[in-house]
Each structure stands twice: as C-alpha cells, then as structure tokens.
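What you see is the complex with one protein chain gone and the rest in place.
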Amino acid sequence: MLDKVHDAPREALQGPVRSRGLDLEEPLLFETGRVDVTGVDVEAPEEVASRLGGLARTKPIGLPGLSEPEAMRHFVRLSRQNYSIDAGLYPLGSCTMKHNPRLNEKVARLPGFADIHPLQPLSSVQGALELMQELSDWLLKLTKMAAVALSPKAGAHGESCGLMAIKAAVAAKGELATRRIVLVPQSAHGTNPASAALLGFVAKPVPVGADGVLHHEDVAPLIGSDVAAIMLTNPNTCGLFERDIAKIAATLHAAGGYFYCDGANFNALAGLARPGDFGVDAMHINLHKTFSTPHGGGGPGAGPVVFSERLAPFAPAPALKRSGEALTLVEDDCGFGRMTAFHGQMGMFVRALAYLLAHGGEGARQASSDAVLSANYLRVRLADMLSQPFGDQPCMHEALFDETWLAGTGVTTLDFAKALIDEGYHPMTIYFPLVVHGAMLIEPTESQPKAALDDFVETLRRLGMRALAGEKEAFRLAPIHTPRRRLDETQAARKPVLRWSQPG
Amino acid sequence: MSTTYFTKDHEYLRIDGDVAVVGVTDYAQAQLGDVVFVELPPSGKEIAKGGTLATVESVKAASEVYAPVSGEVIEVNAALEEAPGTVNEDAQGAGWFVKLRLASEDELAGLLDAAAYEAFLKTL
Partner (left out) sequence: MRYHPLTGADREAMLAIIGARDFDELFTAATGAAPLEGDFGLPRAKSEIAVERHLSRLAEKNLSAARAPCFLGAGAYRHHVPASVDHLIQRSEFLTSYTPYQPEISQGTLQHLFEFQTQVALLTGMEIANASMYDGSTACAEAMLMAHRITKRRRALVSGALHPHYAAVAKTAARMAGDEIVQLPPDVTASEDLLGRIDDSLSCVIVQTPDFFGNLRDLSELSDACHRHGALLVAVFTEAVSLGAVKAPGDMGADIVVGEGQSIGNALNFGGPYVGLFATREIYLRQTPGRLCGETVDLQGRRAFVLTLSTREQHIRRDKATSNICTNSGLCALAFSIHLSLLGELGLRRLAHANHANAARLRDELKGLAGVEVLNETFFNEFTVRTPGDASKIVEALARRGVLAGVPVSRLLPGEGLDDLLLVASTELNTTEDRAALVAGLKELL
C-alpha cells in the first residue's frame, strides 16, 4: 500500500519563483528561445530547383532557437538541478550505480568508432567487428556460455531477445501449443512478466520462500510439460543468492523447458561465479549496470544476451562470424530474425570493452568482491536499527530492508527517502521488490571509499533515530533543500500536460 | 428500496430490482490512494462473475476490480473520466463504476451484508 505522495500540507510560496545564490531557476526553452534566432551558422547554398514534389513544408514549425551562449546557459542551469554519480553515492538497489570512467568517453569518440556508418563495406570496418568479437569473448568467458547476441538495445530488449529465442526453440520442437507458461517469481522486476506476456506466454507466479529465496520443492511441482521457461534473477531482487538455482534448472531441463536468467544483478557474480554453471540457457547483461556504461539520465542502455549451446542456433540477426582471416556479419536468415536496425549499441560496446580491458580478469573479480563486501558491510552496520524482511543473513551486492522498523512512527519508507535527500544523498530504491512492504534496497557498488560508506551509515542512523524519536512532521515535509519539493503526481496523472503549448 | 451487499475484495453492490450499482468501498479508495483513472467496460458487455470489471489506477499502482456477480453492463459512470477523484471523495455514492443487469439473483447469496462487511473490516 503506497501512501499519498501529496500528504504534506501545501505552503504558498512568498512571491515569484526566483534564483537564490547558486540555486538557479531556468525557464523552458519555449519561454526564452526565439524562432528567428539560431546558434548554428549554416552556409547558405545556392538556389536549386526543388525536387520535393510539392511536399515542401509551408507552415512554420514553432521551434525556438538559442544562440550558443544562451544554449550553454540553459543546459548548464538545468544540469545543476540533477544529482549524479559523480556528485555522490547513489545507492539504488538493482541499478548498479558504479563509477563511469572517463577514458570510456574518450575512446568511444575516436573517429574510427564514432564516425563509421553501419552499412559500410565490412572490409572497411574490420576494427569495429574485432572490437565486437573481443567484447563477445569477454562476455562468454565471464558467463561460461556458448554464444552471444550483441544487438539488444537495453535490458528489457535483451529479455525479449532471450524469450524470443526460447519461443523459437519451443516452436522448433513443435510444442508451441502446449508450452504456454513462463514461471516468474513475484519478486521479479516488472519487465519479466511484461516481456513474457508480449510474446503470448502466460506469466505464472512462483512463490518466494519465507527466507527470501526459491525452494526447489516449491518450484518443482509447477514445472510441467506446459512450461516453456522460467525467468529468474540471481542474485534475486532481494539481494539474495538463489541456492537451489542449479537444481531448479536441472528439473526444468528434464521437463523440456528453458531457463532465462535476468542478468541485472551480475555485478554480484562477475568473476566469482558463472551462470553457465547454474544451467542458464539465456541471460541478458546490462552493460549500463555491470560494465559501467553511463546511465545518461535514463539511457541509452545495452543488453547483449548470452546463450547456451541448445539455444545458440536461435540467436537473432545479426551474428558475428569468422570467414577466413576476416570477420563478417550474418545479417539475414539468422535465428529468430532481427530485433533492431543495424548491429547494436556500438558506442556502448567500446565503453564496456574499455572498462573490461582496464580491469582484466582479476579486476573484474575484485569489482564484484568489493561490491558484495560493501553491501554486507552496510547491512551489518544497520542491522540493529533497520529491519530485514528475510532475517539476518548475508546478502550479495545489495542489502534489503523493509519498513517494519518504522511501525508506529508515522514515518513511511517514502518519507524516509525524501529526508535522505536533504542529507545530500540520492535515496535507495524504494517499494521494490513488491513482495516486501515498504522495501528499501541499497546497492553501494565497488566504487565507494570506506569513508563514504561510513558517512552513509551514520547519516541513515541519524535519520533513523529521528524517525524513531517521533519527528514525523519533519519527515513529511522533506525534502526542503531541493529545487522542487514533493510534486503533485496525482495532478500530473489526472490532467496530463505533456508538452508546452502556445498560450492563448 | 435498495439493499447493499459487499465483498471481501471491497466492492459494493446496491441492488434495486435486477439492477446492481457496483463500485469500490470507501475502505478500498483509502487503500488505493489518489485515483487518477478508471478503465470501465463498454456498455452492453456481458461479464461473468470473477471477470475483470474495471481497472483503477492510482499514481503508483493499477488494481483490477473483479465482478462480484455475473451480468450485463447497462451503464457506466462517464463522469469518472473527467473527475476520477470522485472515487476518493464519494466512493459509495457519486463514485460508482457500472450498473449491471444481474444474470442470476442466486449469486447474491454468497455476498456480505453491511454488518458482516463492517465486522470483516475490523479483522484487517
């Protein structure tokens, strides 16, 4: 049950909205830009006879322009209203907000990578194909899988890819009519059942045990000849390792089903354990989580998918192939077909490979170890104050708490998160996974110095003490130190305004 | 003279003859939070008991409302499109969802009366 976001009393602002000190207000582009201004000088070409066939645009578009100084100011001012990894700890569980190395930005911009067209003759882009091959090699070795599709553009796209391959495999056995079910734990990320449903499967829930993990004896009865696949995350969305995973996979395989693994939490395992060993048939890897490609305010991502031997034949186009000395792309007649134009997120491949090369096998292992160590350190230092829904047990790369410890204080998980903002932190993930009430999922990653972890713990404890001492009003008013406070999300949904419009 | 029945899923039915006015209870609207949209079925649709009658959306959640009885949708509350908040303000009055022509009066037997529903709420 999610409480009303807009419970805090409204306080009318005194006077108009103004900039103060370094907190700079910035109007919309449409309020400051002008249609007769441009910040780009385009050389005026000579007149030519129009070949637009009478379809030339005659009406004005209404797009305002900014000179270069105005554009810099507009976007710089906007940027300063955002929190970021570079600015501080971003403990979002399940998002892996690790450091985004700047070398990656530099190499991605080399003309030999950035200024090549996807449809150039393959002989003219062998370096690009080699890079893709090298990245593929890394992903296969880290996961102990047989084949990889690099083209999916994000994690959810990768899930679709894996499930499509599974559907194609099921169809190849002539079992599409009978194998309609995909088993998905209730703790799963929403993309899992959404992806299954989009492919015409029926997503059936799998119960999570009282200890937060799946138990083979609970799952096995659900695995019949009507099950096409099971979609699991390991470690799961509660930050716990699924100990029965190999057993479940074995039962599933014996019944003719396929195992899709959501690789969002691979930062707990890279270099320490391999999905191929648990019987995974397909797993997407979020390059923007585990392999440091930047989150960019919400994207772009990249979600390559690794496949087992039995699913490899169904991987989509395009596929990388060696042809004698050269590398080539198989672009048609490949697996279940194509799921994007061109070849995938090359810009992200360069960045991810730069990250991997910098780490080496040893460094990849160290990164995951530090991630798991840091999460457990936070967990242990908070265990006496915050409540853990599945008991006091070691976690993987993220620690899960719920709102039981706040019972009776009048402070909700949401209020607690908003108060954390005032302390200079981005909140942890809240209200996910859904199986836990008022979930708080904390993932520090390996990028924090110990002092930052200690400061975070002390801040949470200080806030916790205040909540337990009854300061609920202060929590309901938080945040107070931000450019905007407690937005009216109800109004935004009831009366959607999705664009600026000319007034009057 | 109408009688109102309730279900453990927090729906109510105000029966008048063979027509039921169906909605969610005041307890339900408090649980849902601010309602931002209600997806209603088309007029004329036949709904079986247990089938999806409506979907209620709040900012952070979408909840299915299941038909407590079988029937034909004879009218839906069009006012909810412009003012979904009515569900919060007056769930059991102006915030009604649909009017159903009952398929079978026998189905009313399994429902709770007002007293039973009040008692049920106390156990939550």
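Observations, loosely collected:
Letters A and B name the chains as they come in the text, with residue numbers starting at 1 for each one.
Methods note: contacts are C-beta pairs under 8 Å (C-beta built on N, C-alpha and C of every residue); 3 or more make two chains touch, one makes a residue touch a chain.
What you see is a predicted model, and the numbers here were worked out from it, not measured in a lab.
In terms of the touch definition stated at the top, the absent chain reaches A, B within the entire complex.
The chain that is not drawn here is touched, among residues A:Leu55, A:Ala254 or A:Ala469, by A:Leu55. For the chain left out of this panel, the touching residue among A:Thr178, A:Thr328 or A:Gln366 is A:Gln366.
The omitted chain makes contact with just one of the residues B:Val24, B:Leu40, B:Val59 or B:Val87: B:Val59.
Contact between chain B and the absent chain runs through residues 36-37, 57-62.
Definition applied: only the chains that are shown with their structure count from here on.
Separating the CA-averaged centres of chain A and chain B is a span of 38 Å.
Those residues of chain A lying in contact with chain B across their complex are 1-6, 431, 489-490, 492-494.
By the touch criterion stated above, chain B contacts chain A in their complex at residues 31, 33-34, 36-37, 57-61, 84-85.
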